[in-house]
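Left out: one protein chain. Kept in place: all the others.
Each chain gets a letter, A, B and C, in the order it is written, and its residues are counted from 1.
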Amino acid sequence: MREITYQQAVLEALREEFRRDEKTLYFGTNINYELRQEFGEARVRGTPISESGFVGAAVGLAGSGFRPVVDIGMATFGFVAMDQMVNQAAKITYMFGGQAKFPIVIRMTVGTGQFMAAQHSISPYPIYMNTPGLKIILPSTPRDVKGLLKTAIRDNNPVIYFEHRLLGDITGEVPEEEYTIPLGLAEVKRKGADVTVVALARMVHVALDAAAEMAKEDISLEVIDPRTLVPLDRAAIRASVAKTGRLVVVDEACATCGAAAEIISLVVEDEETYALLKSHPKRVCGPDIPIPFSPPLEQYVAPDREKLILALREVIKKSPQ
Amino acid sequence: MREITYQQAVLEALREEFRRDEKTLYFGTNINYELRQEFGEARVRGTPISESGFVGAAVGLAGSGFRPVVDIGMATFGFVAMDQMVNQAAKITYMFGGQAKFPIVIRMTVGTGQFMAAQHSISPYPIYMNTPGLKIILPSTPRDVKGLLKTAIRDNNPVIYFEHRLLGDITGEVPEEEYTIPLGLAEVKRKGADVTVVALARMVHVALDAAAEMAKEDISLEVIDPRTLVPLDRAAIRASVAKTGRLVVVDEACATCGAAAEIISLVVEDEETYALLKSHPKRVCGPDIPIPFSPPLEQYVAPDREKLILALREVIKKSPQ
Amino acid sequence: MSITREELISMYTKMLTIRRFEERAVREWASGAIPGLIHSYIGQEAVAVGVCAHLGVDDRIVSNHRGHGHCIAKGADLKRMMAEIYGKKTGYCKGKGGSMHIADFSIGMLGANGIVCAGLPIAVGAALAAQLESKDRVTVVFFGDGASNEGAFHESLNLASIWKLPIIFACENNLYGANTLIWDVVRLSSVAERARAYAIPGRVVDGNDVVEVYEAAQEAVVAARSGEGPHFLEFRTYRWRHHFEGGYFPDLRPKDEVEAWKERCPIKRFEQKLLTNGVLDRAGQEAINLQVMSRVEDAVGFAIESPFPDPEDALKGVYSE
Partner (left out) sequence: MSITREELISMYTKMLTIRRFEERAVREWASGAIPGLIHSYIGQEAVAVGVCAHLGVDDRIVSNHRGHGHCIAKGADLKRMMAEIYGKKTGYCKGKGGSMHIADFSIGMLGANGIVCAGLPIAVGAALAAQLESKDRVTVVFFGDGASNEGAFHESLNLASIWKLPIIFACENNLYGANTLIWDVVRLSSVAERARAYAIPGRVVDGNDVVEVYEAAQEAVVAARSGEGPHFLEFRTYRWRHHFEGGYFPDLRPKDEVEAWKERCPIKRFEQKLLTNGVLDRAGQEAINLQVMSRVEDAVGFAIESPFPDPEDALKGVYSE
């Protein structure tokens, strides 16, 4: 199969969906020029630096029959538009008794790795997961991002699309033919028997790397990528843990009240799965600190292969031979 | 000991601290008239409906030697000021290398119970717990709120003070003499042996009620009130669960990525405590929905004594006799 | 007056409908039959009615927390409105929204809003939708004087200006936001002056004179329909009652100010004019009043007889299909 980059996959998804449905629109302070070239200034619109204004406009457009895709850029910039996301987009479908649909995709980039410090590095998906009414996708591969973004654009609800900043340039196989991936379906990125590793975004690649490493010691990891955080594929996660009896969640976002806490909770509060646990579950997350600038500091805080392996050894109770 | 209301305790705390330190200030769109009477218009200041502006001003005041207390009113209104809380107040102590202190108290009311619907009923403390750099208090009694609020005002960091809207009128014993309560110290509101119930805000009272009820069946609940969510008294929670072997967390906020998920995770990922568990832990939380208006709907979604008891029976595996 | 007799009678009827509806709602609230919050529109009827007189079912309005009058003026069904306010299943939002969240997308009423100023960006989106569809639909957003101090106000007026949108900013300056006098928080002699900062034509209108409102709105609507871009209208008016029913803080507005404004009752003034001009006679007036009263009575009856939603409905409708 052909290989393309994550970024190219994103562009393909947008192009295909924009051709498919002329009610789609794109806007943000930093416009996508390729998209503008094909679809024109009316549909691919530059905005002033007025996030609250243009996210709110997206809500109004959606309620009036359009399907806006809004590019906020870095997730830290989203906080100035928080009311429109949390109080409006997320709630009004329910609050108005389902009278209207609000199909909106909001793109925000997350993660560390480019030394941009606290106000440009954050992975706030737990904040949005705690906001009922939103859907959330967090794709880790070119194939996933294309399929999920297409589904998100067709979805009749507000969907937040988080993109890890370091994934843009990675390549991967992407089918040439049309496909979509449903929201709420986790993917087993690697089958295994000893420990279930649930990994998010860039951490999927870290987990696969760790799995390859651990395989040398005959330890077999099952790497699960939820791909969408809301809805979250509880069944797949529980099924895997039921099989392996062990769970480690690896996520770059800070630990407290994070996705990892949710994933651990949904596993242990399920009586059957709990009964099959062979060890305590574990989080490998970012610490509860703002992201520091200096490379040695930033590198110290993001989870990596070594930290993951350390945690894995703890739950397996097996030292390297 | 004398009994006063929660609201009176709040006012006492403010009065005492405002007398103690003339750098304290209060502002919000809805001013506290008792406070204004004593401390004047300069220090107790009405604001336009410009939350982002006046929360930001609080950051600037704090960085210039003042100790502002900002009243946002309902927590849903806080989202328009989110950037100043999440990107500024929470991060700049760290980001600037500790050059300046930012003592700010931000008050927001949370919870259901008054049929105000989705845009006036929310309990978003998990969102702020996922924001490193903030401290968070969530007092459940008049005594606690007075002691914690006084500490919060003296703290040199941004502290979010969440007040459940239904607690204002409850009464309780409050010492006449000066006292403070340190942040990060949970309180055992009732000692017990069979199940640890960690309860937040109004749910503390629901849990105590359930404990009284269950006591009739000789089931003994230990009710723990963390009182502050950041820092969270992990040791106290783990110690209690180590003793009882069972954990139920009851919280009105929606479940996903909530405080309850955090509390369950910090218990089960601790190897020693995990080893002492006799049953799977359980959450009793609000569902992942915007809060509905109509009384039967709202009442259906908030956790109550019956839902808590149901969950307790599940972890105890003991039906009513 | 260049207004047809029919139109005059229709406006009078609508104003009276709002008045009677609100009087009744307030009474029902006081009796305990209506839960939650009600922000009464009494005193401001001329604004909604005079503006909406120019709008067809394809035109859109966006409203705020004080929205009953806007709904009625746009043609909403009294029964479904009252049922919603009662929290009944037959209400516009199936009881999920209540007074602050009535919407009727089928008649272009895009919703009341509990967050001050949040409707402005949404209205901008609706106006952009109309522009993109090259329809001559107009969007009107109603908001208070206090809302003009929110950041979203600035962003919305600017977006409307640079995109030349068919939108009318209808500011209902009732002199206060809760207890805050607008001239304490705006250092200008009108809110309309602010429109100049966006090159938007703005003017101040007597909001208690429905004919003046009608004429000013006509000009703005015609301009918007013919592609001339946004207009800003500031309607000077007054709310007769407290900020909301049973407000938990006192109404601090001067008693004589309230009385003076009651003297300038928009309905009485209009009625007088119609009687003087012979458009209406006493008998006709009485007939209209009886008819209005009976419609309001029917609405209350409908609301009371309607069932509450099933509690489990709370869990439905968070997402659209």
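One rule holds for everything that comes next: a residue touches a chain if its C-beta (ideal position, glycine included) is under 8 Å from a C-beta of that chain, and two chains touch if they have at least 3 such contacts.
Note that this is a predicted model, so its numbers are computed, not measured.
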**Prompt:** So which of C:Leu37, C:Ala103, C:Ala123 or C:Ala152 would be touching the chain we can't see?
**Reply:** C:Ala152
**Item:** Selected from C:Ser161, C:Asn174, C:Asn208 or C:Thr237 as touching the chain missing from the view
**Value:** C:Ser161
**Message:** Can you say which of B:Ala9, B:Ile31, B:Val44 or B:Leu61 touches the chain missing from this structure?
**Reply:** B:Leu61
**Prompt:** Among the options A:Gly53, A:Gly184 or A:Pro226, which residue touches the chain absent from this view?
**Reply:** A:Gly53
**Request:** Against the chain that's been left off, what residues of chain B make contact? List them.
**Result:** 25, 42-43, 47-48, 50, 52-66, 68, 83-84, 87-88, 92-102, 132-133, 135, 156-157
**Asked** Which residue numbers on chain C touch the omitted chain?
**Response** 149-155, 158, 161-162, 184-188, 193-194, 196-199
**Message:** On chain A, where is the contact patch with the chain that was removed from view?
**Reply:** 29-30, 33, 46-53, 76-77, 79-80, 114-120, 287-290, 292-301
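Definition applied: only the chains that are shown with their structure count from here on.
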**Asked** Roughly how many whole angstrom separate the Cα centroids of chain B and chain C?
**Response** 37
**Fill in**
Note: chain C sits from chain A at a C-alpha centroid distance in Å of 41
**Prompt:** Which chain A residues sit where two or more other chains touch them?
**Reply:** 52, 83, 87, 94-95, 132-133
**Complete:** Touching two or more other chains in chain C are residues 93, 95-97, 101, 113-115, 151-152, 318
